[in-house]
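Starting off with a structure, shown below.
Every protein chain but one is kept in place in this view of the complex.
Just so it is clear, A, B, C and D label the chains in written order, and each chain counts residues from 1 on its own.
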Amino acid sequence: MHRTGENRMNATPVEESLREAAAGAIADGTVGVVIGYGHEAGSDVATPLFARTPEQARGLVFDATCVGNLAIYLPKPEVRALGRTGLVVKGCDLRAVNVLLREHVIEREDVFLIGVRCAGVCEPPLHKCTVCPVHDPSGCDVTLGDSVEQPTADASRANALVAEMEAKSIEERWEFWKRQMTKCVRCYACRQVCPLCYCKRCIVEKTTPQWVETSPHLRGNLAWNVVRAFHLTGRCVGCGECERVCPVDIPLGLLNQKMAGLMEQWFDFQSGLAPDEQAPFTTWDPNDPEEGIL
Amino acid sequence: MNDVSETKLYRLEADWLDAALGALERDGVEVLAPVKDEDGSVNLAPVTASSEVATDYLNALIPLKSVFMPRTEVLIEYERAGVGDVEVLPGAAPAGQRVVLGCRPCDARALVMLDSVFNWDYEDVPYRARRDSTTVVSWACMDPGPHCFCTSVGGSPHSAEGSDAVVYLAGSGPALLQVVTAKGAAFVESLGDRAQPAADGTALPEPPELETKFDTGEIKTWLDENFESELWEEVSLRCLGCGACSFLCPTCHCFDIVDESTWKHGERRRNWDSCAFCQFTQHASGHNPRPNQTTRCRQRVMHKFKYFPDRFEQVACVGCGRCAQNCGVGQNLVSILSRIQSEEKP
Amino acid sequence: MTSEEPALQHVQADLEPGRLIPVDYRPDKMRIEAITVETPDVKTFRLTFCDAQKAGQFAFLPGQFGLYSVFGAGEATFCIASSPTRKGYIECSVKSAGKVTGELHQCEVGDTIGFRGPYGNSFPIDRMKGKNLLFIGGGIGLAPLRSVIGNCLDWRDQFGEVFILYGARSVDDLVYKEELETWRNRTDVRTLFTVDPGGETPDWDGQVGFVPTVLEEAAPNPENTIVLTCGPPIMIKFVLNSLTKLGFSLDAAYTTLENRMKCGVGKCGRCNVGNVYVCKDGPVFRCDQLQALPQEF
Amino acid sequence: MTEKKTTAAQRDGTDWQPRIVAFLCNWCSYAGADLAGMSRNDYPAAIKIVRLPCSGRVDPMFVLKSFERGADMVLVSGCHPGDCHYSSGNYHARRKLPAFRELLGFMGIDPRRFKISWVSAAEGNKWSSLVADITEEAYALGPFQEFPKCTAPEKTG
Partner (left out) sequence: MIKLHIDGQEAEAEEGQTILDAAKGLGIEIPTLCHHRAIPPVGACRVCVVEIRDGGRPGLVPACAYPAQEGLVVETASEAVRESRSMTIQLLLARCPEAEVLRKLAEQWDAPPLTLDAPLDHVEPPKGVPEGAGDRDKCILCGLCVRVCQDIIGPAATAFAGRGIERKVTTPYKLLSDVCIGCGACALVCPTGAIDPAEFCSHSIEKIPNEFNLGFDTRTPIHLPFPQAVPNKPILDRENCIHFRTGGCGACETICPAGAIDLEMEDEIVEEEVGAIIVATGYELLDPSVYEEYGYGRYPDVVTSLEFERLVSASGPTNGELTRPSNGEPPKSIVFLQCIGSREETGPGKPYCSKICCMYTAKHAILYKHKVHDGQAFVFFMDVRAGGKNYEEFVRRVSKEKVATYLRGRVSKIFPHDGKLVVQGADTLSGGQVEIAADMVVLAAAVVPSKGATELAQKLRISYDQHGFLSEAHPKLRPVETNTAGIFLAGACHSAKDIPDSVAQASAAASKALGLVVHDRLTREPTIGIVNELTCNGCFECENVCAYGAISPKDIKDRSGATVAVLANINEGLCQGCGACMVTCRSKSIEVQGYTDNQLFSEINAITR
């Protein structure tokens, strides 16, 4: 592939060990492909690299441009056809892997996880990185990189944006989202990039009945984004990919954060911290909150 | 369409924009111009004052095609009329007179391609109506961006194809306006004395240099031979199968037709669609002629650089670079094409 | 390739080069006059235009299709399954497969639906004149053939021998049962009806076997024969093999494609097979030309 | 209660009547509403009832679609916790639906327009007073049209 063999001269120690681990796993047949990050001209962020030979693995990089969540590729049949999948994961990406395991989308033995300790990506670090509880991915087959000081996640900061929105009046909120949702073109990039949107048939593609109107008018867009956020409630791991790829820059993360916060507040639940957790919407407790029920 | 035989050049006064906006408003003509929204992206939107118009932008996020083929439009409406019967209402009223003031030449050039499809034996009435009632005044590019490659696909930062008039806003000097069509000429009329015929011999500014990245002819030669090629799988693995690239592409025109109805009332809408979507071609039996992302990626490239030239003698890409810029996984049409180019000439 | 057959000819009657036909996507209203239940999931609808003027003007060629709309559900593509020689109505046979077809199956006689068309090319009637005709249909694939069979039988003297081979998965899945009976009772038509092994009933007096097998056993004479076939893709594939074995030339065989389409007029971008658009260049294709296309159907 | 209706209508001088779509579980709330009917309890007619097996069958999509179709208020009512005919359906509803309401509220769709209640088969009186109360509230909130009608084609797509 055109990026193969692209070998940065000044590879960092992590990158060296990453390339080694990946090349080794490919060479000894542990995996059929390693999906990691590569650099490509014309792209500000690292792009997914599918290394199928040890040489191609030399193109792997790991730096602050590695924002993407590669777990998205795990369920894809095209990728599975390449053999066992080696996946480069940051701590946050691992949360998505955990949800995929929890939801039986993948089996643990089908993936070879190359964890990389990560202090945060982008300059300045992304919001998700500043509140990340899992800088150090645990449960990987290999874990690389220096250990990272685990900053105590500041809950107030985690929800600052949500709180700001909630401080607004209902009308202001409506105006805000109306403007945002009007922009949506229904490209579904948000869905396609989400590692947890793996449905064989998305609800918008179900025509009988058509719960979500496919037309990119405000009504359809609202329905789509409400459904997307709700289908990810208790599941979204906050990787922020949806918001990143939205070509019209709708702050989708805000919706996800709102719902994640709610799950934490109501059910003391954070998604993807372990592969054997029980999603809040698939269980219940007799003492669940009753507020607002008449 | 309505080509004026001889290109005419005008010099524009500094306040030409206000004059134009004022005059057009008086005539009841709606003006669409680049406007920067609260989130910082630039899009074509109705304007009434020159202060609303953004000039320091590379290109609109949503391409010009949306003016002629909105991302959603009502094709027909109907009303339930008794048991098992409906009354089909006339479609949406034809669009009024509009002027697009300030699209980029690549977007305007894309209209030529859309015209080919929408007037291919069958004339698409809603498209044609909007096209007829809209004057396209593009602003020539003086400073192309890193993703731009119009020159590689037969265009130019100063291309006048598809525009009714082209405005050159060059540095501190006076703006020039080139009339391309009768509609463009009519637009100049509306400027009154704010537009003066340029002195004979006034030269248009030289278009800025752009590296040519590939040769569309050679690409087509390769595509003609390589419907089956491992390259398709390689380049498609990372593609997410979203519609971001095609929705933002000024030449992509695939659409869906859906009915949206309540008990009484219904609308048949035309919405943008994308060949990248997995359900796009799926049959009722579950059979899918393009069952995976590899075949769908191939379709997009083939469509633009082989099928379109086969049928319309032009590639269906104007080199705006939006697809590369907006792809979440850095899928880059230019890199695929360069790759093909290198296959062609090893 | 025979000289009188230019490649992928536009047989479309009113599509003259240079003249644009406006499409505003507004359907004409049609009334359901009759509904025949063909199989558990196929119904045939007989439709007449609500507007008398439109009814008078309307004409089509066998093999053409239309876009039928159930208001509130949407549009779907079906070929016109009645013969152009029978004026005053059109018929379509619809398999319930999804939203529109599902809703259509809920409709009753007297209900109004919409119709746009006819679109697409047609079977090469001109070329068929004077030739022996072999029709090979499978399942609901008999629908487009029915139109051309009807046409040919109504002008029976214009053609040579007529042989209709039709098969379905089971006796239940055979469509147009009454018509099959009429054809069988005609002396100037040879018929062979078959069901897949296991699909027969105790009183089934036709063949049992897959269409290609039955075709090979029947061994029709390739001489001066034009083949028109339609059915599920897998059947077509094996029928073409068998035809080649029997000495038929694929440039004398035609079939129709059913790629998904939304506009029907070459704009929406779905139905292309390579650079060929099924809606405008098809749906009828000559088999040898089809084999040269990318296998995207 | 009929009285209230007229006063509300007179208040703003229109004939407008709110449309309240109610999704009731078959075993408790529907039976409760039935009991209210059998007991000749009077309650406002603004409420339109959809019967479901269980409040756990109420897909948030129903709520959304009702709003899209012009409902001014949506009510979901099921058995009291612990009384679900299917033993836990209402517990599932009690997690999903309030969360959905939070989401709607966050996006500026007035959460007061989405009511959730538990009404048992024996609570015919609760049902009638509940309907009376929320109908009154629906009058106070006024018509909800922003959402259903927001399909205006964008100027530039």
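Throughout what follows, a contact is a pair of C-beta atoms (placed from the backbone, for glycine too) under 8 Å apart; a residue touches a chain by one contact, two chains touch by 3 or more.
Keep in mind the model is a prediction, meaning the values are calculated, not measured.
Note that the undisplayed chain, when the full complex is considered, contacts A, B, D. For the chain left out of this panel, the touching residue among B:Thr55, B:Thr212, B:Thr262 or B:Ser342 is B:Thr262. In the complete complex, the residue from D:Ala33, D:Leu75, D:Leu103 or D:Ala121 that touches the missing chain is D:Ala121. Contact with the undisplayed chain is limited, among D:Leu52, D:Ala99, D:Ile116 or D:Leu130, to D:Leu52. Taking the complete complex into account, A:Ile203 is the one of A:Leu82, A:Cys122, A:Leu161 or A:Ile203 that touches the chain left out. By the touch definition given at the top, subunit A reaches the unshown chain through residues 103-105, 198-203, 206, 208-209, 211, 231, 278-279, 281-283. Contacts to the hidden chain, counted on subunit D, fall at residues 19, 21, 27, 48, 50, 52-54, 56-62, 65-66, 69-71, 79, 83, 85-89, 92, 96, 120-122.
Seen across the whole complex, the unshown chain contacts subunit B at 262-264, 286.
Going forward, only the chains that are shown with their structure count from here on.
Here the spacing of subunit C and subunit D, counted between their Cα centres, is 51 Å.
Subunit A and subunit C have Cα centroids separated by 48 Å.
Residue positions of subunit D with contacts to 2 or more other chains are 151, 153-154. Taken residue by residue, subunit A touches two or more other chains at 210, 213, 215, 217, 220, whereas all remaining positions touch fewer. Within the complex formed with subunit B, the residues of subunit C that make contact are 15, 20-27, 29, 69, 71-75, 95, 97-98, 101, 107-108, 110-112, 114, 232-233, 258-260, 262-263, 265-275, 280, 294, 296-297. Chain contact summary for the complex, subunit C toward subunit A: residues 98-99, 102. In the complex of the two chains, the subunit A residues touching subunit B come out as 1-2, 40-43, 45-48, 50, 68, 72-73, 77-79, 179, 185-189, 191-193, 201, 205, 210, 213-217, 220, 241, 244-245, 247-249.
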